[in-house]
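Heads up, one of the protein chains got dropped from this complex, but the rest are sitting where they should.
So, chain A:
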Amino acid sequence: MNTDNPLVLGIETSCDETGIGIVRGRELLSNTIASSMDEHARYGGVVPEVAARAHLEAIVPAIHEAVAEAGISLHDLDAIAVTSGPGLSGALMVGIGAAKALAVSLDKPLYAVNHLVGHVGADILDPAGDAFEYPTVALLVSGGHTSLLLVRDLVSNVELLGETIDDAAGEAFDKVARVLGLPYPGGPQIDRVAASGDPKAIRFPRGLTLPKDLEKHRYDFSFSGLKTAVARWVEKKRDDGDEVPVADVAASFREAVADVLLTKAIAACHDYDVPRLLLGGGVVANARVRELAAERAQAAGVQLRIPPLSLCTDNGAMIAELGAQLIMNGHAPSTLDFPADSSLPVTEIQVR
């Protein structure tokens, strides 16, 4: 096996994107994504069974497409990498079954890797300049995750500083969008209508930011109370027969989410004396989150990295890259016996 510049195919099926990525060392050759998002739209959120069925139908065409785009043959691969968790069990299992079969059919080593750490590794593939050195703080925000990590080393030392204790931030966007009568997925919709709203119009609560909460949950997030506060506020307006100022509600809600995300992320940079912050996950598509991240990072003297959106949302390239990094650092492959682990802790970078 080429351990200096390994050619790795990564398979990601933890949620609603079937991602197949191919990398050679630190170089991105293909980032192929088949999304079942449209099939979930009518249900207002990801339906696990719908997602799992879509993975099964998409996985072979996606591998074909990725291999063609990368201009390689499957036999050229040095290794296969696959997300083994965290994520939706039934969805993860499709990728795991496929990855194991591919590894055996090609007689190639297999690396089972952590989805969240994969998001951090995506930065290495960012064509805009050199990847971050470590340690770095990473804020990963999506429809399924809201996690604050301290990454001392990508392949050997990742610590979970905090995570959401209820809804993920992306989930809160979806739910508030529904309250406002906006379609799924909620993030882009909230962003669109918030553009003309006043973010200071309504002071919605910032979860887990009171001193008594900070003692136990300094880096944890909570968005369930915020979502309910928005719903109450909107219901009261409607009950009173007033028109709901949708733009102001959206802008104020978005501001509350962005504020609490960045306040805690910058606090972590400060507390751990780590002047680097990496953003990942689909919610970084949100214009206000990006803008506030840039403002707060600059004010705090923290360097900010936001990879391109195609590498921030779930994808197979980041999984391939984490596999490549494990190989380049001399880590042995996984066995063929690992399970899907829907709640795989972030400290388990690779599952043996």
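In the analysis below, a contact is a pair of C-beta atoms (placed from the backbone, for glycine too) under 8 Å apart; a residue touches a chain by one contact, two chains touch by 3 or more; residues count from 1.
The working rule: contacts and distances are computed from a predicted model.
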Choices "tRNA threonylcarbamoyl adenosine modification protein YeaZ", "Formylmethanofuran dehydrogenase subunit C", "aminomethyltransferase" or "Phosphate transport system permease protein PstA" - which one is the UniProt name of the chain not shown: "tRNA threonylcarbamoyl adenosine modification protein YeaZ"
Option from A:Arg26, A:Arg178 or A:Arg218 whose C-beta touches the chain left out: A:Arg178
Which of A:Leu56, A:Leu214, A:Val244 or A:Ala287 contacts the chain that the document leaves out: A:Leu56
Contact with the hidden chain (one of A:Val8, A:Val23 or A:Met93): A:Met93
Contact residue for the chain not shown (choose from A:Cys15, A:Ala70, A:Ala103 or A:Cys312): A:Ala103
Sites on chain A contacted by the missing partner chain, in the whole complex: 42-44, 47, 49-50, 52-53, 55-56, 59-60, 63-64, 74, 89-90, 92-107, 110, 175, 178-179, 228, 231-232, 235-236, 239, 335-340
